[in-house]
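Selected chains from the complex are presented in situ; the others are not included.
Letters are used for the chains, namely A and B, taken in the order the chains are written, and counting of residues starts over at 1 for each.
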Amino acid sequence: MTDLTVDLPGLHLKNPIMPASGCFGFGREYSEFYDLNKLGAVIMKAATGERRYGNNTPRVAETPSGMLNAIGLQNPGVEKIIETEVPFLAEYDVPVIANIAGSTLEEYEKVAAAFNEAGSVSALELNISCPNVKEGGIQFGTNPEMAANVTNRVKKASNLPVYVKLSPNVADIIGMAKAVEEAGADGLSMINTLTGMQIHQGSRKPLLANKTGGLSGGAIKPVAIRMIYDVSQHVSIPIIGMGGIESAEDVLEFLLAGASAVAVGTANFQNPYVCPEIIDSLPGVLAKYGFQSVTDAIGKGHEDER
Amino acid sequence: MKKKVMLTILDVREIALDTVEMILENSYIAETAVPGQFLHISVDGHTLRRPISIASIDRKQHTITILFKKVGDGTEQLAAYQNGMSLSALGPSGNGFHYEASSLKTVLLIGGGIGVPPLYNLGTELIQQGINVISVLGFQSKDCVFYEDKFQELGRTIVVTDDGSYGQQGFVTDHLPDKALCDYYFTCGPIPMLRAVTNALHEKSGSISLEERMGCGVGACLACVIPADNADGYRKICKDGPVFGASEVMI
């Protein structure tokens, strides 16, 4: 029997597969397709201090092996999420990770503190990288001092382990990772979307109402792998990997690069069963490439270190 | 309940300019779908699924028909699929048209272009319930007209073309029948048409069917929202819609 379990700060995972933030809502819709108990964990859609309506539509566009999204952090606000969504997910025997976002340090603190008090949430994912919100988001994610600062403040505002979600839109991803590690991050989530745009020939303007959007899907997988490979050599906190995962082979590639667990985003839209299907095929794929367990494979793509 | 299904293509044919009719076999969809619902269809090599309305249902033959216009890569490619091949789809998706049959005597169906198909499905259901149907169908030009005879079989049908190359010339709102004749309307088509129709018929109640670019198609990603006058401030077209009461959402 292949051992799929992974233990990370605050998270005992029965398998390393979780849906990525924003691609799974709060689980309700996908719970109609399968039993969420199959999942390693669930990462909820971003929560902000107050309800946000988000951007105008169109909010998504299709690109070669990928898509752009500019949802704009639409969510009912942290209080409403704690009231109506967390209890729904708490029914399952699956760790829940709350993705938190904000336009100011105070908003991050407020959201973190609220989840801390609420209970039923196992960890926070700090979204410092959502490139769609003009105020705050982009700066937190591309400036190491600001990233360290928000990490530090969120750590103080709550007792939950904090996974900082890094933006790939930077020249020095290692510098970013080290900065948030020093500031107390318990883990990293990487990568968020690359900023992109599509222009519509007919209307002669950007297709998304927000003009730019975040590129996700298979197209960005090589960038994610490179960043995880590089960062994992320079930090000692674990990494939840994501960016274009569609299959158990992709999961293994992320584990080899240095991720300890993974999140699946865009692929849920193509196939709502993608997470349980990956979980079912993972033991076979691990065995095929000579691994007895998930932990056995983590970081094994670093030839120099062997 | 919506499922992920495989449908077998029984027939594909172009029935008007760039307009393709496809007959698909799947017993689950044919048994459970209602008019106004759509299929979220996967097209090889494309990240996102394509939403296409169900244009008619044959519950006995376990088949459904979809009609789509070739407007981009995905629909072009779908049009090239061959008989016997399989299509992956999520469906039946969305809410479908809802109405109280007992309160309706005559309804108006107002369709524009590729918004016409779901109304055909609805129309066949309405007349089975003994409700009279008057249809006003708008197309760009003669080449684009389809299903006129099928709608004629349901009841009085007015065809309108933008350029007057067939039927009446102008917009559907220029050729609506006497409003007093009908109790309710259903409309589907491009946003400017929907706006014109809901304005022209503002004193009537009616339902509109909306389109928006979709991510998940199941209600999880919030790609397809439309502002609404409810507690959340929005509705999701893929899940709460695509059909809404004409005054329920802000188009």
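FYI, a residue touches a chain if its C-beta (ideal position, glycine included) is under 8 Å from a C-beta of that chain, and two chains touch if they have at least 3 such contacts.
The shown structure was predicted, so the numbers you read here are calculated from the model rather than taken from an experiment.
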item: Number of copies per protein chain type, counted over the whole file; value: A x2, B x2
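Here is the rule we go by: only the chains that are shown with their structure count from here on.
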item: Separation of chain A from chain B, taking each centre as the mean of its C-alpha atoms, in whole Å; value: 36
item: Chain A partner contacts - residues on chain B that touch it in the complex; value: 1-2, 4, 42, 46-49, 90, 212-227, 232-234, 239
item: For the chain A and chain B complex, residues of the former touching the latter; value: 22-25, 28-30, 32-33, 45, 51, 53-54, 57-63, 65-67, 69, 71, 74, 76, 217-218, 266, 268-273
